[in-house]
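With one protein chain withheld, the remaining protein chains of the complex are depicted in position.
Labels A and B are assigned to the chains in the order they are written; within every chain, residues are numbered from 1.
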Amino acid sequence: MSTDIAHEEHHHGPPKGIGRWLFSTNHKDIGTMYLVFALTMLFVGGASAMYIRAELFMPGVQFMEPDFYNNMVTNHALIMVFAVVMPAAAGLANWMIPMMIGAPDMALPRLNNLSFWLLPAAAVMLILSTVVPFLPGGGSAINTGWTLYPPLSIQTGMAMDFAIFTVHILGVSSILASINIVVTILNMRAPGMTLFKMPMFCWAWLFTGLLLIIIAPVLAGGVTMLLFDRHFGTSFFDAAGGGDPVLFQHLFWFFGHPEVYVLLLPSIGVLAMIIPTFARKPLFGYNSLVGGMAILFTLGLVAWAHHQYTVGMAAGPTTWFMIITILISIPVGLMLLNFMMTMWRGAMTFETPMLFAVAIVLMFSFAGVTGIMLAVVPADLEYHDSMFVVAHFHYALIPGALMGLLAAAFYWLPKWTGNMYDERLGKIFFWWNVISFNITFFPQHFYGLAGMPRRIVDYNPAFADLNMISSLGAFAYGLSHLLFLYIVIKTVRGGVKAGNKPWEGAQIGTPGLEWDLSSPPPFHSFTTPPVVK
Amino acid sequence: MKSIKNKIAGLAGMAGLLLSSEVIAKSKYNLPEPADPIVQQIFDVHMVTSAIATIIMIIVTLIIVYSLIVHRKDKGYVADQNFHKSWFGRWAWLLVPLIVLGIDFSIAKTAHKTMETIYDEHPESDMTVKIIGSQWKWSYEYMDSGIKLTSNLNRDLTPKDEFYLRDVDQPLILPVNTKIRLLHTTTDVLHNWWVPQIAYKVDAIPGYITETRTEILKEGTYRGQCAENCGTGHAFMPIVVKAVSKDEFAKWQEEQVAAAAAAAAEASSDKEWTMEELFAKGKEHYNKTCVACHQANGEGVPGVFPALKGSAKATGDVKVHIQTVLNGVSGTAMAAWKDQLNDLEIAAIITYERNAWGNNTGDVVQPKQVAAER
Partner (left out) sequence: MRDKTLQNGLEQTHEKNKKTTRLLLLIVVGMFGFGFAMVPLYRLVCNVAGIGISGAANSGRIIDKSGHPRSIDKERLVTIQFDSLINEGLQWEFHPLVKEMKVHPGKPYEVSYYAKNNSGKKVVAQAIPGITPWQATSYFHKTECFCFTQQTLDSGEEKDMPLKFIIDPDLPKDIKVVTLSYTFMDTDRSSLRKKRELNLPSDNKHKG
C-alpha cells in the first residue's frame, strides 16, 4: 500500500477563532464537534440516569413528583439514543471514514456543517420540554417514555410538542449525516480502494447510513401524525375518529427496531478494527461479516412488532415476527463468532481498547441470549414491560454501542491527538466501568422476573435489596465516566508521542489509510488521492 | 491474571447455577410460582430457554477464556496469519448459522405448543370477568352475575409494609378450579393487567377488547400491578386477586347480589332518613369515594382540588350540589358518580358534606331528592 501525501503547496492550517467551528466544513473539525457534543450529552443523559437510580434506591417517592420521574425516563432514552450514541458514531465516521478511504474530505462538506449544528438546536428543544412544565400554564410533563405511545402522549401538555420537534430536528440531522456518509463511502474512495478492500468500519457505517435513511423518515411521519392529532383535529391514532392507537406503535417500532442496529453497527465496525489489531492477525471472515450485516439490515426491517407481542395481534403476524426475531440470532451469532475467531490463535495483548472489545463480545453475547428468551412469544407475555427487558436492552446497547464508542475513542485518540493516552488510567477506567456496569444491570434481570415493571417511580419492598445494589452500581458506573473525561483531556493536552502507527498490529488485515497519515493528521488529509494497490 | 480469575469465577458460578436449577426455579428472583396451567407452560418455556441461554453463554465464555489464556503475545504465542484461510475459516459462515439455526429451531419448537394453547384454543369457560383499566384504578365486572367492583390502591401502607403498592381496598374475588375468561379494556390510555402467577399479559387498549384466560389452581392471594405505562399514577395501580374455593365464591357472589339488591331497595324505598343516619352513612361513603381529592378535612388540595369546607357549592343551592355529584363537572377532575353510587349513597354524602367541617347548613337530603335530579 503506498500513499502519496504532498502537502507542500496545499497545506494550510485551520482558520482561527470561533469561525473555525461555526462555519467549519472540515471533516475532522466537525467530527471533533460531534464527539464533544456526544460526550457533553453523555453527562446530561447520565445525570438523568443517576436521578432515576437515586429515586429507585429504595421504596418510597423520595425526590420529585412521579411525572418528573417519567420525564427523566423519557429524556434519558431520547438523549442516550439520539444525542449520545448517534452523534458519537457520526463523529467517528466524520473523523475516520475520509481518512480510511483516502478521501480529501466528506462528500458534502456544507451539509456536514448543517447536520451538526442542528444537534445543539435539538438539545435546546429537549431541555425546553423538560423546563416547560415548571412554568405557569406549561401543562404536564412528558410521562410517556421515549416510545411516546398515544393516547397518553395526546394527554400530555405542551412539553410533548417540544419533544416532537426535538425528534424532528434530530431526525433531519441524522438523515443528512447519513446521506453524507453514504455518498462519501460510495463515491469518494481512493483509486484501488474497492468496496471489499474497505475497512469494516466503513461497511458498518454504509449499512447504518442506509438503514437510517430508510427508517428515520417513518418516525418523522409518525410523530408528525401525533402532532396533528394533538392540535389539528385529525385522528390517526384516536379510535373516536376512526384511528387506531396501535398504529402508532407499528410506526414507532418500524423505526425503533432497526434503530437498535443503527446504534449497534458502528460499534460492531469498531470492534472489527480493534480486535485484528491487538490479536495481530487478519479479521476472521471479512466477507461473512459484511454478509451478516446485510442480513441483519434486512431482518431488522421486518421484525419490529416483537416489541408489541401484547397488543393482541393475530396468531399469524405474531408467529412471523417471532420467527424473524429468532432468526436475527444468525447474523449476530456470525458476527460474534468472527470476533472470537479473530482472537483465536492470535498473539493478543490487552491494551484498553482490546480489553473493552473482549468484554463487549462477552456481554453482548449475553444480551443476545436474553434477546432470544424475549423473542419467544409465550415467555415474552410474562417478560414484557418488566425490568428484565430493561436489563436486556442495556446489556445490548451499553456494551454493543456505548462501550464500543469508548473503545474507539481509546483506539483512535493517539491518531487524533498525536499523543498516547495514559494506559494505566485507561485500564483502571475499563475495570471500573465494566464491573460497575454489571453490578448495575445484572440484578435487573432478576427483579424483572420477580415482577417489577419498568417505568415505575416507586415499588414494593420485595424488590428493594436488588434495586439498592443496582443503584450503588449505577452511581459507580456514572462516576467512572468522569475518569474517561479526565483521560481524554489529559491526552489532548499532551503525553507520549504516538507516532503514525501507535499500534503494532494496526496494519494487519484490512485497515484503512489512516495509519499512513501522521498523528495528528494534517488539516487536509489527502490532497492528492492515494493509490491503493 | 485478574481477568482470567474473574472469568473462571464467573464460569463456576454459572455452572453452579445451572446445576441447581431446581433452586432457581423456586427462587424469589425468578418468575413467581405459576398458579395456572398456561402460566405453568410459559414458566416451563422460560426455564428451557434460560437453560439454553446459560449453556450458550458457558460455551462462548469457555472459548474466549481459553483464547485469552493461550493466545497471548506475552506467552510467546505467534499469531496464525492464515487461520481465516483454514477449512474452518472457509466454511464457518455456513457451519455456524446452521448450528444457530438448530438452536433457534429447538427454541421455537418449545414455544410452539404454548403458542397454540394461547392463540388457537377456545375452551368453554365457566365465567367471564371484564377488567377495565382507568387512570389509576381497576374496575371489574362479573359479566354473569352483574357484580361490579372498583379496586383502588390501599393508601394506608408505608414503604416499610410488606404489601406497600401491592394492596388494594377491594380485591378481585375469583373461584379456584374454574375456567375464567378475562376481558381487558380501558376507559382512557393503555394499561396492562399483570398478575404474573395467574395470567399472561395482554394490553388494554381504548376501543379494543382483548382476552386472556385463567384457571387458578390454588387458593390464595395473588398480587400484581399495571405493566403498561399509563402516566403519572402508573406505579400506583396494584392488582390483588383473592382466589377462594368454589363454595366460598358462590356464597360471596350471593351476598354481593343480595347486598346490591338490598341497597337498591333501601335507596329507592320511601323511608324518611334522619340526619344522624345520613350523616353517618355519608361519612363512611365520603371517606371511601371523595376523600382522595377533597381530603378528610374537606379542604381539598389548594390549586388542584377545591375545598368543600365553606364552599359556595356545599353551602348553597342543594340542587346544584346534587347535580355536581351526579354528573360531575366537565373539563375538571370531578367525575360523574351517578353510575357508581345509588340515590341513598349520594344523598348521604351530600348531607354529610353540607353538615361537616362547620358547614352547618342543617340540610337533610333524602334519596328521593336525588332521584328527582337524575
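Note that a contact is a pair of C-beta atoms (placed from the backbone, for glycine too) under 8 Å apart; a residue touches a chain by one contact, two chains touch by 3 or more.
The structure displayed is predicted, hence computed values, not measured ones.
Trainee: Over the full complex, note down every shown chain the hidden chain is touching.
Mentor: The chain that is not shown is in contact with A, B.
Trainee: Among B:F43, B:F83 or B:Y208, exactly one should touch the missing chain; which is it?
Mentor: B:Y208
Trainee: Which of A:Y34, A:F82, A:F165 or A:F236 sits in contact with the chain that's absent?
Mentor: A:F236
Trainee: For a quick check of understanding: of B:L101, B:V176, B:M275 or B:C293, which residue touches the chain that isn't displayed?
Mentor: B:C293
Trainee: Touching the absent chain in the whole complex: find that residue among A:G45, A:G292, A:G312 or A:G478.
Mentor: Among A:G45, A:G292, A:G312 or A:G478, only A:G312 touches the chain that is not shown.
Trainee: By the contact definition given up top, give the residues of chain B that touch the hidden chain.
Mentor: 121-122, 124-125, 128, 130, 132, 134-136, 143, 153, 155-159, 165, 181, 183, 185, 187-188, 206-211, 231-233, 236, 292-293, 301, 304-305, 326-328, 330-333, 336, 338-339
Trainee: Applying the definition given at the start, please give the residues of chain A touching the unseen chain.
Mentor: Residues 60-61, 64-66, 107-108, 139-140, 151, 154-155, 157, 175, 178-179, 182-183, 186-188, 213-222, 224-225, 230, 235-236, 238-244, 246-247, 250-251, 254, 312-314, 316-317, 458, 528-529 of chain A touch the chain absent from view.
Convention: only the chains that are shown with their structure count from here on.
Trainee: Averaged over CA atoms, how far is the centre of chain A from the centre of chain B? Could you give it in whole Å?
Mentor: From the centre of chain A to the centre of chain B is 34 Å.
Trainee: Contact residues on chain B for chain A in the complex?
Mentor: Those residues of chain B that touch chain A are 2-3, 28-32, 39, 41-43, 45-46, 49-50, 52-54, 56-57, 60-61, 63-64, 67-68, 71-74, 77-81, 83-84, 88-89, 92-93, 96-97, 100-101, 103-104, 107-108, 110-111, 114-115, 118-120, 158-166, 188-190, 192, 194, 196, 200-203, 205-208, 210, 224-236.
Trainee: Using the touch rule from the top, collect the residues of chain A that touch chain B in their complex.
Mentor: Within the complex, chain A contacts chain B at residues 58-60, 65-67, 70, 140, 143-145, 149, 151-152, 155, 239-240, 244-246, 279-288, 291, 310-312, 314-315, 318-319, 322-323, 326-327, 329-330, 333-334, 336-338, 340-350, 355, 358, 361-362, 365-366, 369-370, 372-373, 376-379, 381-382, 384-386, 431, 446-447, 449-451, 453-462, 466, 508.
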